[in-house]
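The complex appears here minus one protein chain, its other protein chains still in place.
== chain A ==
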Amino acid sequence: MLGVLRRKVACKANAASALEQGIRVVASRAFSSSGKEMTVRDALNSALDEEMSADPKVFIMGEEVGEYQGAYKISKGLLDKYGPERVVDTPITEAGFAGIGVGAAYYGLRPVIEFMTFNFSMQAIDHIINSAAKSNYMSAGQISVPIVFRGPNGAAAGVGAQHSQCYAAWYGSCPGLKVLAPYSSEDARGLLKAAIRDPDPVVFLENELLYGESFPVSAEVLDSSFCLPIGKAKIEREGKDVTITAFSKMVGYALQAAEILAKDGISAEVINLRSIRPLDRSTINASVRKTNRLVTVEEGFPQHGVGAEICASVLEDSFEYLDAAVERIAGADVPMPYAANLERMAVPQVDDIVRAAKRACYRSSSLAATA
């Protein structure tokens, strides 16, 4: 099933219009009011379109965002609609254009800076942290920086060590930044709109493998005023035996794991974090106080990861509610290998999450710590 999923999300939609391909009416749903589905790509595209339409100060800047229609087609059609002053193709100079974006935000514009992947954001990280994140505080509120840095984060498929790192933990540790990680199309639309409207710098971590995936969207989500709150997690699936926290692509894996666990009589509650910073500690802790067991899932490196922070938070706030040690599932502590079989082993799989949940519920016979 996972193999099918991988093949489906690997192909990029570029032939027909993205909107035509994206919205498919699912006629078989008897009771839903709209029954529409939308790919994450279209969700992001429509969010950008609507926010640019609503506020002339919003502009997009990055490599290939204009004439190429976006490296992953996220900004497709926007150059034609808004013109080259508002959809700006840049040379391959991340430090330069990230700095230019931050400077424009100082002046009062609302830039959306695209990094082709967040691996390249490291070239610009000084501007993200020192020029953007810290300015509001250092200037005692004089300089606000309403900028969004967005792009794909984490592992793709076969792109190797330098193109596969997850930056959620790095950016999530920095005061002055907001860090968001959408999973579904609803998340993508609502959180991107919230990010663009936010007066502070937002790091928006997408996932390349999710761009082509379709999710149901309600009429409320499709409305141009739709917005999700920053700092609130979503309980994707309610449960009572173990809490599984995840973000981005791992939410899908966690949901699949929950299905498998249900067959074994374990009712898992899956929390889609949505917001890495601020972290929704109250939702996480309330869930752990209910289930008494916690599994954290992330794709990134284990040390100093998002799971480590969640674990610490739960220990600080809900220690006496824990009936088992917290289980951390993360990527392998190794630069991402290229070979497909090694890559599969370096990234968490559904089985890993199932095993961890069983360990937390004392259902596992093996005592060895596996990734």
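Criterion: a residue touches a chain if its C-beta (ideal position, glycine included) is under 8 Å from a C-beta of that chain, and two chains touch if they have at least 3 such contacts; residues count from 1.
The rule is short, and it goes like this: contacts and distances are computed from a predicted model.
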item	value
Among "SERTA domain-containing protein", "pyruvate dehydrogenase (acetyl-transferring)", "WD repeat-containing protein 58" or "Eukaryotic translation initiation factor 6", UniProt-listed name of the chain not shown	"pyruvate dehydrogenase (acetyl-transferring)"
From A:53, A:93 or A:162, residue that would touch the chain that is not displayed	A:93
Touch criterion as defined above, residue of A:60, A:74, A:87 or A:104 at the omitted chain	A:104
For chain A, the residues touching the chain missing from this view	59, 85, 88, 90-91, 93, 95-109, 126-127, 130-131, 135, 137-140, 142-143
